[in-house]
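Heads up, one of the protein chains got dropped from this complex, but the rest are sitting where they should.
Labels A, B and C are assigned to the chains in the order they are written; within every chain, residues are numbered from 1.
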Amino acid sequence: MKALNENCGIFGVIGHPEAAKMTYLGLYALQHRGQESAGIVTTDGRKMYERKGLGLVSDVFPDERALAPLVGDAAIGHNRYSTTGTTNIINAQPFLIRFRGGYIAAAHNGNLVNAQILRQHMEREGSIFRTSTDTEVIFHLMAHSKYSEIPDMISHALKRVRGAFSLLFLTPEMLVAVKDPHSFRPLVMGKKDGAWFFASETCAFDLIGAEFIRCLEPGEMVVVPAGGEPESLYPWGRIPLEKASGCIFEFIYFSRPDSIVFGAPVDKIRRRMGHQLAREHPVDADVVISVPDSSNTAALGFANESGIPFDLGLIRNHYIGRTFIQPQQKIREFSVRLKFNTVRGVIDGKRVVVVDDSIVRGTTSRQLVRMIREAGAKEVHVRIASPRIVNPCFYGVDTPDKKQLIAANKSIEEIRQFIGADSLGYLSIEGMLSIKGLPKMGFCTACFGTKYPVLIEDEAMKYKME
Amino acid sequence: MKALNENCGIFGVIGHPEAAKMTYLGLYALQHRGQESAGIVTTDGRKMYERKGLGLVSDVFPDERALAPLVGDAAIGHNRYSTTGTTNIINAQPFLIRFRGGYIAAAHNGNLVNAQILRQHMEREGSIFRTSTDTEVIFHLMAHSKYSEIPDMISHALKRVRGAFSLLFLTPEMLVAVKDPHSFRPLVMGKKDGAWFFASETCAFDLIGAEFIRCLEPGEMVVVPAGGEPESLYPWGRIPLEKASGCIFEFIYFSRPDSIVFGAPVDKIRRRMGHQLAREHPVDADVVISVPDSSNTAALGFANESGIPFDLGLIRNHYIGRTFIQPQQKIREFSVRLKFNTVRGVIDGKRVVVVDDSIVRGTTSRQLVRMIREAGAKEVHVRIASPRIVNPCFYGVDTPDKKQLIAANKSIEEIRQFIGADSLGYLSIEGMLSIKGLPKMGFCTACFGTKYPVLIEDEAMKYKME
Amino acid sequence: MKALNENCGIFGVIGHPEAAKMTYLGLYALQHRGQESAGIVTTDGRKMYERKGLGLVSDVFPDERALAPLVGDAAIGHNRYSTTGTTNIINAQPFLIRFRGGYIAAAHNGNLVNAQILRQHMEREGSIFRTSTDTEVIFHLMAHSKYSEIPDMISHALKRVRGAFSLLFLTPEMLVAVKDPHSFRPLVMGKKDGAWFFASETCAFDLIGAEFIRCLEPGEMVVVPAGGEPESLYPWGRIPLEKASGCIFEFIYFSRPDSIVFGAPVDKIRRRMGHQLAREHPVDADVVISVPDSSNTAALGFANESGIPFDLGLIRNHYIGRTFIQPQQKIREFSVRLKFNTVRGVIDGKRVVVVDDSIVRGTTSRQLVRMIREAGAKEVHVRIASPRIVNPCFYGVDTPDKKQLIAANKSIEEIRQFIGADSLGYLSIEGMLSIKGLPKMGFCTACFGTKYPVLIEDEAMKYKME
Partner (left out) sequence: MKALNENCGIFGVIGHPEAAKMTYLGLYALQHRGQESAGIVTTDGRKMYERKGLGLVSDVFPDERALAPLVGDAAIGHNRYSTTGTTNIINAQPFLIRFRGGYIAAAHNGNLVNAQILRQHMEREGSIFRTSTDTEVIFHLMAHSKYSEIPDMISHALKRVRGAFSLLFLTPEMLVAVKDPHSFRPLVMGKKDGAWFFASETCAFDLIGAEFIRCLEPGEMVVVPAGGEPESLYPWGRIPLEKASGCIFEFIYFSRPDSIVFGAPVDKIRRRMGHQLAREHPVDADVVISVPDSSNTAALGFANESGIPFDLGLIRNHYIGRTFIQPQQKIREFSVRLKFNTVRGVIDGKRVVVVDDSIVRGTTSRQLVRMIREAGAKEVHVRIASPRIVNPCFYGVDTPDKKQLIAANKSIEEIRQFIGADSLGYLSIEGMLSIKGLPKMGFCTACFGTKYPVLIEDEAMKYKME
């Protein structure tokens, strides 16, 4: 499932002599969270240095020379996946400005739901906006606060915004990491050689050899002054984990299986979703195949629980996304064929279970089912390791409008017919939330039809619900 | 003379179906005014479109495809020469923002002297700054004004800034061109096929075949609504030309000789500066040579007036500025050699007059004199077609600090010794201002030691005077 | 296993109005066979057109405009993996020349063993060489033949070379596909809409929707004239399949599992190698993991046969190969870490079987074992789905010198100690060749220590044996 686009990856470090290089490697490990733009801002305690560009980390930083000007022992970095569809260097992060507090940069993962309203309000008050990023709204709020200390300003600003934000701020004096009180997006903290690290996922720590310390708590703000130790503040008070609404899609799709997010290893949860899916929707079949790579773990879980052998029936071309034929032909089905090919020997004459992580519009699934039948499958049973997506996300996941969400508009039987499967089964919300080992915290399941944890105040967003 | 860096080039058009292409050609003709970055913003009456980048116009717009997204029949463009030394895409113009008045873009030639003070003030009031451009200050002032119409907002903002500004604003509804009440920088108006054009110099009109209508008056604001005719407003009232302080360096160096600026043809004035220089500093010599290309016209004037034959004694390599040897060797003298070579046959055994447009640090002149002597000159007489530069410019010309200006620290005799010439003569201020055909207006000659027409309020700028 | 480098990918088509586009897509599907350079040559029956460059297919052909000049309805293309270590555009293929037969281009997969000797001989006779490719040797032989027809010239030339060659030739009049009499490298033939296609693997046909017709026979030369039907010639006579020596490594590592090569589906053979490996080297363990992606199929086979559950214990970062940190640090171990990360939950506290496709130097295996232990494995049992590599390959596989092949210099027990595994087992040659479904043909197993099927005449190659 690829139509649900990734949210962003962020990384920060303070107290390391090779801060830019550490951040480069951290972004490299988080590349799966965003490929549209990459950027790093560093500080040497006096000035701040930035480099940003469109493309992969390796495009923006093609050689050592690209890192050389990024001096200093503190840095933050960002991999961006556009949720707006407009590719524009202006919106690349981290975002660096000057205001009465001096220079400050920020890297933001998540999406505010009242950004438009705040923006309109601030425009009426005389603010000017250069970008369409939420980060600029936060900076304006900081600038207009009464406070003179950076943590107070951040606290003031963030208490006025609503939505999802895992944020890293960098000034010449300090690095500040904050997670919103709902804890929508992951943010982890690590340590190595006296330096402190922050990242979206722990796989970034594994690469640089940093020790994973812990996840940030809901509404926690960690302030690390240059040369000092981290101090935790709680602008919204201490929020019990049960009141959180962590994005369950981090376990379903976003995070790498080798990461820990929200305190749990992704691979373990994802596998058990496969187990639960097999229990909820058993089927008599010969082989279980996955839609690689994102569904591998869930498919393996399904196979183990059902006893049906797991096999490699689809091969993914990892050079996809870089061919120009796709966007110009706009033949969605051809783009699926560019990305996947079937292994006939695995499929031919078999009753096949295909495990995918989710269905958004249904077009990819339809094409996959067709390809699997062409490869000789006797039956094709589709199993989805997440519940039906019936509502758009407003907290950072790039879902299409409600009218394009197939499950919002068709019954399961109608979806089955549309994709051409012999049977179709989704993981239930209850089944998903009952999974053993899932962190003891609240999760956001709004896209599956439950209540939105944060009120949507934004006109543009309401539009998506039509 | 190359150390006095060019100020910027701006171009605008409204009412032309190929607005982006016209602007591309206009910027191409104005390329001599800035090579650091180029950009174009267009509008189709609803949205605005931008493309900016570092480098020449031909680097930023390498082919038709680069212009294709810039739809609409109104556009503004900008060639930037950094006056700060920092090459940063962030500061490339035109500058496009969103504020309560909607979307607006601006292209600015010139320099404000109270930008820092205003910026500090506005930061205290809660404004955030993304760039170090003066334009951002103007936008903040507009955003905080009480007015709701764009021309009123512009008027409000510009009445609060001090310094040099030839400005083009573009919104989906109109194009606005303004010149500061001192008329520091040129701005001309043209017409073709019902479309209205604005440019720094008329050479941009020549290329696209537009008719030159007139120069903007000091403090004039021309508003051209989409589909409408230009209307002139005078936010500072009508200012007599005698009260203006046009930059005399436009005639000495910046503008192309084939342009009209401030109502006078550049080549005519520049030539007469050569005449006057010959009258003020006659010399018994065999040949007059110029430092090509910027001093050609003045040298020719010197030759004609003095009766000494003009000749081509220095050849300029037009591929200079693009070799990487220069910046790494940091041998200033070698960089002069990369740019110029002597023609021995012209110089050998001769008493040579070298006419240059100005002397800033004196290092280039020193190397040129040495090269001319090596080519066999019996005597080398340096004649400068402008007065001694003894003060930095705060209105857009990138002069170094006062302590680096050779004429601010040495007598003429000391300079002569430093550059190794047999004699040295500068044009006098009086002589320069007495030139026949010079527009009947006031000129700024502050860099030559007269009063600054606009008070310097800026700390950073005061620093330059030390 | 990454140190055994891929050989090349070739693709050809004749009779298709979009020949260049088909070839682009074919090369895209064959990208795994070579990433150093890519190229396409086309013909419209009169002229020939070429475009080549360093990098991926998507780098060399970034957009439709890159294909536009490649007109005509016949084309050949090439993805190159350098076996020499020198990255040079000069050696990129297809290789296009002019000689007495007019214009001709060729794309070559494989390696000649008497190229150096022929080259020295021809140099003595007065030939000049522009490249270090074998293809240039073949062209010289063609040019010096007595024949006047292209197929005769090719036949003449190829009968004089020794070694591995799957070759595609293109002239304005015809496309010729040839496989050497030993059938070292795969070459398949397909059809669609009256056009004829040739490719290294059938996965290229799947992408463009062409029908797989058959593999070329050992020593078969297929001539397809423009507008005509294929005709098969046999320059070396009909050679029985049993006398062939197909590269068994195509099943072990090179080919994509969804391809058919040498008449058998790769995934089926590769899986059964896993079965056989499990039978030969059983172990009491908790989990089987693979080194993704190349060992996935064999690992799955091992798991199925042994009854030990398969799991995903290593995650591969598909952006590897594009970070600049690796080559500069030259810390081999870090480069393994950049490419793979462990999934602790899968490994911790377990007795782990790691299935890899081969061991060359042993350094990657050593680092992987270390990482798996760091992730908590109680025991690490390494199983290799191919026999020990004790001799270099001279037919197109980029193996290092004999002295760098760990299995040529250490006993199995010494290798086990070197890589730090608790046990180590290799597939036996006999076991490998006994696999059910393996094509009824001879295979080359020289790298595993058996007789080289073609005598090595080349000094440089003998050197590798020391």
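In this section, a residue touches a chain if its C-beta (ideal position, glycine included) is under 8 Å from a C-beta of that chain, and two chains touch if they have at least 3 such contacts.
For clarity, every value in this text was computed on a predicted model and none was experimentally measured.
Touched by the hidden chain within the whole complex are the displayed chains B, C.
Note on the undisplayed chain: of the listed residues B:180, B:250, B:267 or B:398, the one touching it is B:267.
Note on the undisplayed chain: of the listed residues B:36, B:136 or B:311, the one touching it is B:311. Although one chain is hidden here, its contacts on chain B can still be listed: residues 21, 24-25, 28-29, 31, 56-58, 61-64, 203, 206-207, 256-258, 265, 267-268, 296-297, 300, 304, 309-312, 315, 317-319, 322-325, 328, 337-338, 341-346. What chain C contributes to its contact with the hidden chain is residues 89, 96-100, 123-124, 126-130, 136, 139-140, 142-144.
Note that only the chains that are shown with their structure count from here on.
With chains reduced to the mean position of their C-alpha atoms, the one farthest from chain B is C. Look at where the CA atoms of chain A average out and do the same for chain B: the two points lie 48 Å apart.
Listed for chain A are no residues, as none touches two or more other chains.
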